[in-house]
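Removed from the display is one protein chain of the complex; every other protein chain stays in position.
Chains: A, B and C, in written order; residue numbering restarts at 1 for each.
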Amino acid sequence: MKRTAILLINCPDRKGIVSTVASFLYEHGANILHADQHRDDESSLFFMRVEWALEDFDLDEASLKDKFSSIAAQFSMTWQVEYSDRVPTIAIFVSGQLHCLADLLHRHQTGELNCRIALVISNHRQAEPLTRYFEVPFFYMPVTPETKPEVEQQQLALVADQSVDLIVLARYMQVLSADFVARYPRRIINVHHSFLPAFTGARPYHAAFAQGVKLIGSTSHYVTATLDGGPIIEQDVIRISHRDQVEDLIQKGRDLERIVLSRAVRWHLDHRILCYANKTVIFD
Amino acid sequence: MKRTAILLINCPDRKGIVSTVASFLYEHGANILHADQHRDDESSLFFMRVEWALEDFDLDEASLKDKFSSIAAQFSMTWQVEYSDRVPTIAIFVSGQLHCLADLLHRHQTGELNCRIALVISNHRQAEPLTRYFEVPFFYMPVTPETKPEVEQQQLALVADQSVDLIVLARYMQVLSADFVARYPRRIINVHHSFLPAFTGARPYHAAFAQGVKLIGSTSHYVTATLDGGPIIEQDVIRISHRDQVEDLIQKGRDLERIVLSRAVRWHLDHRILCYANKTVIFD
Amino acid sequence: MKRTAILLINCPDRKGIVSTVASFLYEHGANILHADQHRDDESSLFFMRVEWALEDFDLDEASLKDKFSSIAAQFSMTWQVEYSDRVPTIAIFVSGQLHCLADLLHRHQTGELNCRIALVISNHRQAEPLTRYFEVPFFYMPVTPETKPEVEQQQLALVADQSVDLIVLARYMQVLSADFVARYPRRIINVHHSFLPAFTGARPYHAAFAQGVKLIGSTSHYVTATLDGGPIIEQDVIRISHRDQVEDLIQKGRDLERIVLSRAVRWHLDHRILCYANKTVIFD
Partner (left out) sequence: MKRTAILLINCPDRKGIVSTVASFLYEHGANILHADQHRDDESSLFFMRVEWALEDFDLDEASLKDKFSSIAAQFSMTWQVEYSDRVPTIAIFVSGQLHCLADLLHRHQTGELNCRIALVISNHRQAEPLTRYFEVPFFYMPVTPETKPEVEQQQLALVADQSVDLIVLARYMQVLSADFVARYPRRIINVHHSFLPAFTGARPYHAAFAQGVKLIGSTSHYVTATLDGGPIIEQDVIRISHRDQVEDLIQKGRDLERIVLSRAVRWHLDHRILCYANKTVIFD
């Protein structure tokens, strides 16, 4: 794979942004591979993702940041630049249900997820053999209401020690504290087993069954201080019927959860997600 | 099409129901074309729909009802019998958006809906030319908060006069009173432009847009006294992205609404729906 | 709606295209509303669609064409420019099944399709009342193998007389001759009632039933000299089961056909489709 750089931009919309950015890149020898823009009519915000091959590009990272800063200032941009060969580090948190963890580990092995999985943290022992099989360090960290603050400090220490870029909650059934969440803004992805905003909170499959819906869904989202209320990244649904009991919903839902979570993780790792107004722009 | 009879049964589950019903029908010469059962594990209820050709069947309607009553009593059945050649009568209520109305009228003409459309009632004038083109009587009945009770009485009189079996709310933007609804239990079908129970109430597409969901949905359901809370009959969804503005959601949603409403109406007319616990069993 | 211009570009990929185009537009006061690019890795082709508001743009059509020609030459571009207020004209061809025609006429009335429907041509009489209700001229033109060449000449004359930009085959069950097709390259859209390339040719629902597939589909595509072989614009599918007989497939398929055809027509009218290598790029 070619070495590429990715520029993500978010700013008030006005004339000349594309022209200025494209000309800047062209002047420095960038060969643009992908470019995508979005303009939100309501908020008059402009979003851009541009990816280019680095082979003929004449700026190193420091120079790029330096030179682009003045353009960014001119347009009041929020921006970041990423490099495809700088592999992000992730931590996976999991509880007793392992289907999302197994899926992520297997996809990583297959090459679908461009990251290093630094560690798996769980409040249950079940995940240990599977994690060790994939040669990922496993940390058993049981949580009680009393020990939770202390455990979270230990978790944060572990995660910081590994310079983790993204925390993935792969059916981790503990609610993280607001303090924890505040430490990793837009860097914690959770999967919720319902089509949010329907059926927030615990036992959504039971709620869906009681309600008699004809489709069940699953949602991956960034975690914020509002439970099940962060920016939605991806959702999918599957048809059910009266013949499906709660256990059938749970089983069918597992396939959704794996797909919806893994897509969110991949898009995050590929720097395809921009957030604003508690929503996401996905540059696929 | 063959003349057929349809028996719908709902009773506590116990041994011998299928055997008793099947033997009864067999003894009277019924040629069973379709039979479907469902057993709800939680409530221990049993549901059955059986349809048979009448050509060799030796019981007329009165005799069938008479003879089956003792079986029904024995198993504490709630039951009904329907005949395929007894075409149900429907009334359609509509407001200013005509896509669902146009769809139902066209499907009826195509032969998809086995019913007589007796009348269309609207609180707007827009629907009149289309309705008249399809040669269906049209009644313009504007509603204000003050006149609503009186108008509802007039609507009920019209509907009763035509012996209407089913009222279809095809994007009728007035909330029917509890009294009105109570007169047609499980006989009023509405379409709501969201994936219920998410986004109940007014302006669901705006709410979906604000929330940043990745799929929008539509739901058809029987109307009960609880707004947007009756038994769900059918739901479907379509994928959207950040590129879709509210108007795009509205446009994409129209296709869902037409499909979801027309399926509900067809299943009702074909006597394929049983209700219990504010849920539906759809014998498709 | 704002008056906008749309530029569609197709050329060999090389550095500087985006920069050059964006700078050109910026220098002339364009406020870019949407821009989308695509690069096909295999063929090394570059595709671009850019739409801008005309209010501050300082070039009229002739000047734009004149000035952009030199850029186009420099990059060996195939290109076209369209204006949102220049409403395309369409002709609809239909046979005995009217669901696609009714759908297009109703969508047009609703405002979903930005075009003038100049005429409807049919080899059957059934479509006449519906077409006249929507106040569109109707031409009954029966076809036999013997009269086909002559009828096609008459059809071409009618269509040319109205300066038709796009011909929509809305379940028109006659195969157009290669000569006819050659007159409207990439300007005839057909809907085929299967998930192409499966089940080309006649009676695809019967073929799907015989094959026992679990999903049926529908495909809209540009018409080329190869039957059912032109560039695919849109496809969709719906689940079926063993309970569905051929008539059920036909009924379920009608909903797919309407959706798939209307999307293709809308995208074409909005200048969102680029073709290459018998494939389409859809800038949605």
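Everything below uses one rule, namely that a contact is a pair of C-beta atoms (placed from the backbone, for glycine too) under 8 Å apart; a residue touches a chain by one contact, two chains touch by 3 or more.
Keep in mind that this is a model prediction, so the values were computed, not measured.
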Selected residue (touches chain absent from view) among B:3, B:125 or B:239: B:239
Absent-chain interface as seen on chain A, which is shown: 98-99, 102, 106, 110, 112, 133, 243, 251, 254-255, 259, 284
Footprint left on chain B by the chain that the document does not show: 15-16, 18-20, 22-23, 25-26, 29-37, 39, 56, 239
Missing-partner contacts on chain C, residue numbers: 38, 40-42, 195-199, 211-215, 217, 231-237, 241-243, 245, 277-282
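The criterion applied here is as follows: only the chains that are shown with their structure count from here on.
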Reference chain A; chain at largest CA-centroid distance: B
Residue-number overlap at the chain A/chain B interface, same or different (half cut): same
Approximate Å spacing (C-alpha centroids) for the pair chain A, chain C: 37
Geometric centre distance via CA averages, chain B-chain A, whole Å: 42
Of all residues in chain B, the ones touching two or more other chains: 243
